[in-house]
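In what follows, a single structure is set out as structure tokens and then discussed.
The complex appears here without one of its protein chains, the remainder shown in place.
And then chain A:
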Amino acid sequence: RLAYSLSDEVLEHVFSFIQSDKDRNVVSAVCKSWYEIERWCRRKIFVGNCYAVSPKMVIRRFPQVRSIELKGKPHFADFNLVPDGWGGYVLPWITEMAGAYPWLDEIRLKRMVVTDESLELIAKSFKDFKVLVLASCEGFSTDGLAAIAASCKNLRELDLRESEVDDSSVHWLSHFPETYTSMVSLNISCLGSGEVSFSALERLVSRCPNLRSLKLNRAVPLDKTANILRLAPQLVEFSTCTYSAELRSDVFSNLAGAFSNCNELRSLSGFWDVVPDYLPAIYSVCSRLTSLNLSYATIQSPDLIKLVSHCPSLQRLLVLDYIEDNGLEALASNCKDLQELRVFPSDPFDAEPNASLTEQGLVAVSLGCPKLQSVLYFCRRMSNAALVTIAKNRPNLTRFRLCIIEPNTADYLTGEPFDVGFGAIVEHCKDLIRLSLSGLLTDCVFEYIGKYAKKLEMLSVAFAGDSDLGLHHVLSGCESLRKLEIRDCPFGDKALLTNAAKLETMRSLWMSSCSVSFEACKLLSQKMPRLNVEVIDERGPPDSRPKNCTVDKLYIYRSVAGPRFDMPPFVWTKDEDLALRLSP
């Protein structure tokens, strides 16, 4: 009765306090009138898979959206497992939204193909455009950026993190008019050296008093860095440029002086080619730093230890394995607020270790850092004992990604698989939402995961398991699973078909170099009309091979939009209809 008695305006006002998508979705399901009110006042949309729904459908339901976030390619595209031309084009979305959402002011894209045409359309269509985030995107050049710079008078955020941008030799930064002063966050760290003009950058920085986050690209030399810092001492986040130069005391003191003015600085990254002698220039800000990304810095353990010992407030650290076990021990004793640690390999393709980094470092951090929640760790050896210790020390872990570099590596102490170790992780860390496995693993580990990992949302598996039972354990046991990505595992038709219904409760499933047949794919597709079952196979039509031949790559995702219309020739579905393909 309450739902009936409150007026629309009151309800709308109440709903305006509800920001999360999940809550909004729940609200909209209460009754028809709440559904109607909610859909008219929803301002922010998140589409985790751009092919799960069509732009027209989104616009039809939510007519007054101001902010949209879209994700395109599957995660494994980051590791070159998705061939070029697979899809994830944003233009159809921009085209539809240009007409329907004139007040759209935020677009956030991840792993999508963005053309200059799309960027020009954005610049032209949305009068009050404020935020453009292109994460791991590709397909555009500095021409497109110039269009954005020239037209978007109220642009606050331009973030190109890790995107691939073609250099069209246009001085795009100069296209920001002299009257433009609204920049708050600028991330151009992915741009090459030809693509940024220092003088345009300095002029831009000096006229944007609200600038809080600035991530420059590699090519900006040290003396320019100091100038820019002096122009923007209010920065909270900064990505430094190249350091490679012999120590010159005048450059050093200029840089140190510039940093010492930055009282708001909390996050530093970049550090490409950093020469250790310059590091003390940042000491004045270190005590306040909460986030430090040294993962491109090839400095060795002693210098890293010195640096880290100046940063007691650190919450987030990204670093190369040069930090070594003793560096991580120092981290554990100095940085009690640490929440996130990522250790990347300096020489991932070398069979021999480049640095003395083993499981001991991670154990030390798990012992010493009570707030540690998120771990990404590349190493070359591990033991079940270490994993069990980590699990018991840190039951508050929410993200645990371990990459033992050599596939099928066993516990170096016992020669056994890591079933027990990862089993301990899922058993003790009850709030675990993301897990990546590696090393030698049997079906047992999946039994543990299915049994204990009830909050797990994303699981990444490689070179693991013995049989379909492994996959079955995961699909039948992990209640919260949304994304599952698997490569090089002996999982096949049985587990997939038995758990067909589960797949509709998930965003997507990726399987490559596994043991799934095309027959099973077709069958699954027939059984589940709201799943798009796409086989990626560059060898030719899967039908042309013997029935027991397995597919190369398989991407299954739920969709209310039906099969997509932009599939390239190497993506195969059960439908023979050639009209669904892009013409070659």
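Just so it is clear, a contact is a pair of C-beta atoms (placed from the backbone, for glycine too) under 8 Å apart; a residue touches a chain by one contact, two chains touch by 3 or more; residues count from 1.
Methods note: contacts and distances are computed from a predicted model.
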### Query
With one chain of the assembly withheld, which option in "Auxin-responsive protein", "Phospholipid-transporting ATPase", "Cytosolic iron-sulfur assembly component 2B" or "Propionyl-CoA carboxylase beta chain, mitochondrial" matches that chain's UniProt protein name?
"Auxin-responsive protein"
### Query
Of the residues listed, A:F76, A:F176 or A:F259, which one is in contact with the missing chain?
A:F76
### Message
One chain is left out of this view; which of A:S118, A:S136, A:N187 or A:T389 touches it in the full complex?
### Response
A:S136
### Summary
Touch assignment to the omitted chain, from A:Y180, A:Y283 or A:Y412, lands on A:Y412
### Summary
Those residues of chain A that touch the unshown chain are 76, 78-81, 136, 162, 190, 272-273, 295-296, 298, 324, 344-346, 348-358, 378, 380-381, 403, 405-410, 412-413, 415-417, 436, 440, 460, 462, 487
